[in-house]
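A single protein chain has been omitted from the complex, and every remaining protein chain is retained in its original position.
For chain A:
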Amino acid sequence: MNMNGPLTLPKAILYLFVCLVLFFLIVPNFIVVPISFNESSLLSFPPEGFSLKWYARYWELPGWVDATVTSFVVAILTAITSVVIGSFAAYGLVRGRLVGGKMLSSLLMLPIIIPSLVTAIALFNVLSYLKLTGTLAGFVIGHTVIALPFVITIMTASLRSIDMTVENAARNLGASRLMTIRRVTMPMAMPGVISSGLFAFLISFDELLIALFISSPQVATLPKKLWEGIRFEIEPTLAAVSTLLVMLSLLILAVAGLIQLIREKRGNG
């Protein structure tokens, strides 16, 4: 179908259909914003009046801010751990020509294919044996398992696009392997490192099932609190929290997009 030609009826129908699908996709993301500014305690839309009281409630009710802090700390630590481990693994996958490399990379993707409920139960078992349930370390370990496949995928693509001859040149000029990685490979792979770090952060920040199993009354993440809220008492405070989470996702996507843009401008990576 020639998409640049005049607007014909089939094309008009196609565009309309696609607009409706996109509307369906995006509407839940944005409906939470007006609801969060409601005056009434019903989830009214269009909102009645304007108030920030649900944000105030989020700030004042016990647990929400603590959960937010926990989620942030866990997500940052998960991003660091998974990017370090995952980047090294991607380097090994791309640069080392190992037998069964294809099978290995399929194996490394399993944590995102296997139902997260099963992963969560299995992890819960081991983490409680190690007395790590309800601890930051426990959350970071669990979330790193889920984030690693994403980091490896992004880093593998990023490293593949780097010209290997530059690395070889550095080695020929006498740089050690670690020196080459630090001074040549790392700077070139930086956009990949940052975007995989951002996505690992988001994955951890959004993760629910592991958190359901290993949270303790004292240490819980934001998704766990949201889950309880949705299950037991739906009220506009949840809309306020949701709005904050939507903003966070938008911010991270914007940063990732910006990095992509810079990368394209520079014409490498």
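We take it that contacts are C-beta pairs under 8 Å (C-beta built on N, C-alpha and C of every residue); 3 or more make two chains touch, one makes a residue touch a chain; residues count from 1.
Methods note: contacts and distances are computed from a predicted model.
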* Choose one: "cytochrome-c oxidase", "Dimethylamine monooxygenase subunit DmmA family protein", "Spermidine/putrescine transport system permease protein PotB" or "DEAD/DEAH box helicase". The correct choice is the protein name in UniProt for the chain not shown. => "Spermidine/putrescine transport system permease protein PotB"
* To do: In the full complex, which bits of chain A touch the chain not displayed? Write them out.
  => 1-3, 10, 14-15, 17-18, 21-22, 24-29, 31-32, 35, 42-45, 84-86, 88-89, 91-93, 95-98, 104-106, 108-111, 113-119, 121-123, 125-126, 141-142, 144-145, 148, 150, 152-154, 156-157, 177, 195, 199, 202, 205-206, 208-209, 223, 226-227, 230-231, 234, 238-239, 242, 245-246, 249-250, 252-253, 256-257, 259-260
